[in-house]
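To start, the structure under review is shown below, and the notes come after it.
Every protein chain but one is kept in place in this view of the complex.
Chain nomenclature is as follows: A and B, assigned in order of appearance, with residue numbering initiated at 1 for each chain independently.
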Amino acid sequence: MKISRETLQAALCKRGPVWVPSDAGRWTAVQALPELGPIRPRRPVKDLFTPPRREIARWKAGAGPAEIQPAKPDETPGSVFGVRPCDARALLLLDRTFLQAPYVDPHYKARRDNLLLIGVACQPGPTCYCGVFGFGPDDKDAVDVMLTPEADGFVAQSGSPRGQAFLATVEAGAAVPVAAPRPGPKPEWWTGLPDPKALYANFDHPMWRELGTSCMNCGVCTQYCPTCQCFTVDDESFKGEIQRLRIVDNCQRSDFTRMAGGHNPRQVAASRLRQRVMHKFSYIPTQNPGLVGCTGCGRCVDLCPLDRHLFADVFEIMKRINQEAERVA
Amino acid sequence: MLRDPLLPLPARISERIDETADTVTFHFELLDEAERKAFRYLPGQFGEISAFGEGESTFVIAGDPAKPERLTVTTKRVGAHTEALHHLYAGAVIGFRGPYGKAFPVAEWKGKDIVIAGGGIGLAPLKPIICHVLNQRADYGKLTIVYGARSPNDLMYAADREIWAKALNTELVVTVDKGDANWKGREGFVPAVLRATAPKAENAVAITCGPPIMIKLTLPVFKELGFPAERIFTTLEMKMKCGLGQCGRCNIGPYYVCKDGPVFSVAQLQQLPQEF
Partner (left out) sequence: MNQALREAVKHLFAEGKVKSVLGYREHPLSKAVVATLITRPEDADTLIFDDRCVQNLARGLSRDLPLPVGIVVKGCDGRAVSMRITEGDFAREQIVAIAVACPGVKADGKNLDERCQRCEMHVSPLADVTVGDVSALPKPEKTRAETIAKIKAMTPAERFEFWQKAFEPCTHCYACREVCPLCSCTVCVTDQNSPRWIEQTAKPSSNLMWHMIRAFHHAGRCVDCGECQRACPEGVPMHLLDLCLAEDVEELFDFKTGIKQGGKWPFLMFDPQDPDSWLGGPHRG
């Protein structure tokens, strides 16, 4: 159905805060829907669900146990406008961890339950590769509503029962035929995803070291990746109060696996890059058949300070493994 | 309302034992009566302990699982958080989350002989197994414990060892790498003493824990004695943070050490990438 920008804006604002990407690419609550760029913003939408720094509890320094104040999950209803399919699909992966009994994260759940995801179809850029994972820039499977921008508004489709219920409350514009979803972009050199078992079998291959010499483990790829979800727990003090925090962490840090006694199984930089690639392309698919720990958003390619193309590297690894397997066969 | 699994439960330290110059055992109880009475754990499971203000650390629950209201951890001073813990005494309140992890399969071991080789603070995760076996004495065969430390001053759990030495169908062999003027006991590294003790592998399981170098040299001895990889167990030491299988820190291969371990058989360990 067609829907004007004003109508949509009014309907969303009525629900509560509307989160949109700011000019700097960060998620901000606004009153007016902005013009969006063609592709995903710099910060992935996961920031609204697994924020970089989230309080678990706080207490006054030196206080007894009765003073522990757990942080309350934020159940404010609202919406997120401008979610791209790559970021939305990534949330499905995060759901597998944080909505999994018996350790459901109540803060994550509260946001997932209360924030309506309003997707906006994109104009894929040169570093996007969502097509590799079987979806495209119009994909509505992971959002509540998918909007396709038009001259005077949007064409809206529902992606979920919740989205359908929302659209039913909005002044219905004319029903319009919906174009077939476009296929997602794939790199021209790509021929297929690596086999998770083959990757695992080649854990000790010397090519990991070669890959590692030109990666400096700065962790920017991890920092901006929509599916990366590692975190740590730590305490910070400020003006007599102590906060226990859940802090988003980065497996590329040199001390990520360092134990208190000093032993660090991943001291060598190349081993940390290997861990990231293996986790995304081998371990996650092994534990979740049909899923990969990547949605092709291309941020790692855009932001790598050394201009590396991490997905191209993964592809080259796969090619090498396949070539060697063929030689043996 | 859902409880945040990262929220610590307050607990009060009831007793502190300075085992060695840098190792302290704390006994503590959960403050909330209902939680305290409902708490259960199995040998090998661990908790996240915090000295409030300094973050959390992972420690195995080194107590007697038959008396779960009293929790125990044995901590070595190695960094900022353990330093903070070692400033605490009976009466202090700490945070606790747990129990986490896969336990030693003690039910599957019924009817078997139990052979334990521990070194230094590695005795901590093994103590709950010993307590369990001695509590259910009729369910298990012979219990052999080979325990060693660098020096007599580094030996832990003196009071418990006195009990074990006199227990039914139990052989306790204590050794030190190097004795002192007063040491009248055995001298020798744990792997060598284990070999000399020569426990039977038939219908027996082996469990070992200790410094990495000790484990590395002890596993071949167990193999020599005839223990197959499926019947040798250990706890994998990998940095763990959340204990929930969520934070990613202990991910190795397709597993999380906090969820799929930390107890692993050697056969299972051989399937993992040999990163650790």
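Definition applied: a contact is a pair of C-beta atoms (placed from the backbone, for glycine too) under 8 Å apart; a residue touches a chain by one contact, two chains touch by 3 or more.
Source: prediction; values computed, not measured.
**Q** Any idea which chains on screen the missing one touches?
**A** Result for the missing chain's touching partners among shown chains: A, B.
**Q** Tell me which of A:Ala151, A:Leu306 or A:Val328 is the one touching the absent chain.
**A** Going through A:Ala151, A:Leu306 or A:Val328 one by one, A:Leu306 is the residue touching the chain not shown.
**Q** Can you tell me which of A:Gln100, A:Ser214 or A:Gln323 touches the chain that was removed from the display?
**A** A:Ser214
**Q** Have a look at A:Tyr103, A:Phe135 or A:Tyr224 and name the one touching the chain we're not showing.
**A** A:Tyr224
**Q** Over the whole complex, note the residues of subunit B touching the chain we left out.
**A** Listed in rising order, the touching residues are 79-80, 83.
**Q** What residues on subunit A make contact with the chain left out of this view?
**A** Touch with the absent chain occurs at residues 24, 26, 42, 52-53, 187, 189, 213-214, 216-220, 223-224, 236, 245, 247, 250, 253-255, 301, 303, 305-309, 312, 315-316.
Methods note: only the chains that are shown with their structure count from here on.
**Q** Could you tell me the distance, in whole angstrom, between the mean C-alpha positions of subunit A and subunit B?
**A** Taking the mean C-alpha position of each chain, the two centres sit 38 Å apart.
**Q** State the interface residues of subunit B toward subunit A in the complex, per the touch definition above.
**A** Subunit B reaches subunit A through residues 1-8, 10, 31, 48, 50, 52-57, 76, 78-79, 81-82, 93, 212, 237-239, 241-242, 244-249, 251, 253-254, 273-276.
**Q** Would you tell me which residues of subunit A are touching subunit B in their complex?
**A** Of all residues in subunit A, those touching subunit B are 56-57, 59, 61, 64-65, 68, 70-71, 73, 97-98, 102-107, 109, 200, 203-204, 229-235, 237, 242, 244, 246, 249, 251, 256-263, 265-266, 271, 275, 278-279, 282-283, 286-287.
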